[in-house]
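Just one protein chain is left out here, and the rest sit where they should.
As written, the chains take the letters A and B, and residue 1 is the first residue of each chain.
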Amino acid sequence: MRGPRDRTWAFLLPAYGAILAVVGIPVAYSLYLSFHRWKLTTFQAGVPFVGLDNYIQAVGDDGFWHSLELTIGFMVVALVVELVLGIGLAVLLEQVFRGRRAVLILLLLPMFVTNVVIGLIWRILLSYDFGLLNWLLSVLGLPKVAWLGDPGLALWSLVIVDVWNTTAFVALLVLAGLAAVPDEPRQAARVDGASAWQTFRLITLPLLKPVIFVAVVWRTIDLFRIFDVVYSLTGGGPYNATETISVYAYNQGFASFNLGFASAISYLIILALAFILAIEYRLLGRRAT
Amino acid sequence: MRRSKRATATVYLLVVLAVLLFMFPIAWLFLTSLKPSTLTFAYPPVLVFEPTLQSYQEVLGQSDFPRYLLNSIIVGVLATVVALAIALPAGYALARMRVRGRGVLRAAALIPQMLPAIVVVIPLYMIFRSNGLLDNQLSLAFTYLALTVPISVWILSRFIEDLPVELDEAALVDGASRLQILVKVVLPLVRPGLAAAAVLCLLYTWNEFLYALILTGRDAKTAPVAIVGFMTNKEIYWGRMAAAGTVVLVPVLAFGIVAHRHLVRGLVSGSGR
Partner (left out) sequence: MRSRTLVTLALTGGLILGSAPAVLSQSEPLPQIRVAVWSGPEADNLRKVVEAYTSETGNPVEIDEIARDGYDAALRTSIVGGGSDWDVVYASADWLPAFIAAGGLAPIDEYIASMPADFLDMADLEPGVSNLTFDGSVYGFPSEGDTAWLFYRTDLLAEAGLEPPQTMDEVLAAAQALNAPPDRFGMVIGSRTDEAWWDFMHYFWAFGGQLYDPETLEVTVNDEAGVAALTFYSDLLRTHGVVSPDVTTYGFNEILTALAQDKAAMGVEWMAATQSLTDCEQSPLVCDKLAYELIPPSVAGEYGFGGSSWGWVIPSGAANPEAGYKFIEWLVGGPGAKYWALNGGIPSNTAALADPEVVAAVPQFELLAEAMPYRHITPLLTTSDQIVLAMQEAAAAAVAGAKEPQQALDDAAALIESALVEGGYK
């Protein structure tokens, strides 16, 4: 739809201009670096062009694929849990009940706890020796669980932590979406005798598709790149059981300032992420009729 | 639509369950901040003890933490307000106006969001340093636009897309300019999206660590950097971390209480109905 005097550029310029101003040069520079050898110990002597060497090195490293697999697995599980719980929570919050406002505000809090603090608090809660969860288990006569120490469990404990951290926001997002959904179709369906569940599944959910897509994209990006919480909770361990792709990139490149290599890994991450987002767009992003 | 008693009871039960599950770690955080440090790891976990305000004294009275918290607030609010102000028109343009390469632009908006921070921070550091822009709140807020603008543009464009096009068309026919449509027609209806985007922007800037670490020093240091400072080479000051972690939530609570009417209106009963 085009208006008579559309000054499209004026609408787009501030936002894109700001983005370009902040990250334009850094992005160009890091892309440049990814094709060169830049290390703290060698950059004074020169920054030679190495073509795709950095990329090839990354792709040839088993650790890279291990981290990628791990990250995707983590992301999918966390995403699904957060979506299901988030939608459920949103439906709950849509009901009118006393104290709803207070509950809404309280539910904001887990999101805003500083990432490092989240890692540390959950380190205590999930600790084998000192943790509240294990204490509850032992009180119930059950054996203690090494939530973070057992390589097979650590990643799923991470899922629990992230679910705690962000489900409320997914719920808020869905709530926003529900607010934008017109009431009439839903009310009409109820009047016609549909059960609550049927109404939800056949009317509400499809109408929520756009906002679910927003939530999925947002969580995909954040979960894929998750770093602070993982690093402070487990450091990527036990061994590499929670070495998500950002932790891998950090260990491989940034810890020793091998910036050429680290930049290449970063762009591979962006490529992988873009690929996943494209799939999600295919599945959820297309506008319904 | 009246609700059966059983349904009401179920709702309340579920709400209480949800609040308990989501709040207990925060309650634990708060309790830890009141414990003398010897009790932090006491096992069995100690729920009843003589509370002490020492950690709060150390964090609020003996360190510069309140100033760092203020920095976080200033930087966060600035980055959010500016982001929303410029993302709204951009989102509108992407949703409603004829834009060549719209899909590409929309996708491209997300790329800064996907960049690992360290890739961006070193060149930024060098640029800022040679222009004397290090260690001040405006520079940091400006940098944070890279975090807040992309996702805001994206969310707002989606929310606007969902609004009925007829409203715009009718206004156009009536001779309104795009700007007028944006402000008078779209803005009131897109409040839910704005609320969601605002919370997300605040969230990103509130928690951000690496840019703040590298680009600020003593003057503009933010809360996350200060908190990480409690993890030292010889011990983790658990009491101080818990106290700081709790203190950091106070402005959030305040914001929630002050803005709750707008938030709730935006999130629950919006759409101008």
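Everything that follows uses one rule, which is that a residue touches a chain if its C-beta (ideal position, glycine included) is under 8 Å from a C-beta of that chain, and two chains touch if they have at least 3 such contacts.
Keep in mind that this is a model prediction, so the values were computed, not measured.
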| item | value |
| --- | --- |
| Which residue of A:F49, A:W197 or A:Y239 touches the chain not shown here | A:Y239 |
| Of A:L148, A:V229, A:I245 or A:L273, the one touching the omitted chain in the full complex | A:L148 |
| Option touching the unshown chain, where B:L187, B:M231 or B:L253 are the choices | B:M231 |
| Those residues of chain A which, in the complete complex, touch the missing chain | 40-44, 123, 127-130, 138, 144, 146, 148-151, 154, 234-241, 243, 251, 254-257 |
| Where the unshown chain meets chain B, residue by residue | 37-38, 41-43, 118, 121-122, 125-126, 129, 209-210, 213-214, 217-218, 225-226, 228-236 |
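Simple rule for what comes next: only the chains that are shown with their structure count from here on.
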| item | value |
| --- | --- |
| Chain A-chain B separation of Cα centroids, rounded to whole Å | 15 |
| Partner chain B, residues of chain A touching it in the complex | 1-8, 10-12, 14-16, 18-19, 21-23, 25-27, 29-30, 89, 92-95, 97, 99-101, 103-117, 120-122, 124-125, 129-132, 135, 164, 167-169, 172-173, 175-180, 182-183, 187, 190, 210-211, 213-214, 217-218, 221, 225, 227-228, 246, 249-250, 254, 259, 262-263, 266, 269-270, 273-274, 277, 287 |
| For the chain B and chain A complex, residues of the former touching the latter | 1, 3, 8, 11-12, 14-15, 18-19, 21-23, 25-26, 28-29, 32, 40-45, 82, 85-87, 89-90, 92-94, 96-99, 105, 107, 109-116, 118-124, 127, 142-143, 145-146, 149-151, 153-155, 158-159, 161-163, 165, 168-169, 172, 177-178, 182, 189, 192-193, 195-196, 199-200, 202-203, 206-207, 209, 223-224, 227-228, 231, 236, 238, 241-242, 244-245, 248-249, 252-253, 256-257, 260, 263-264, 266-271, 273 |
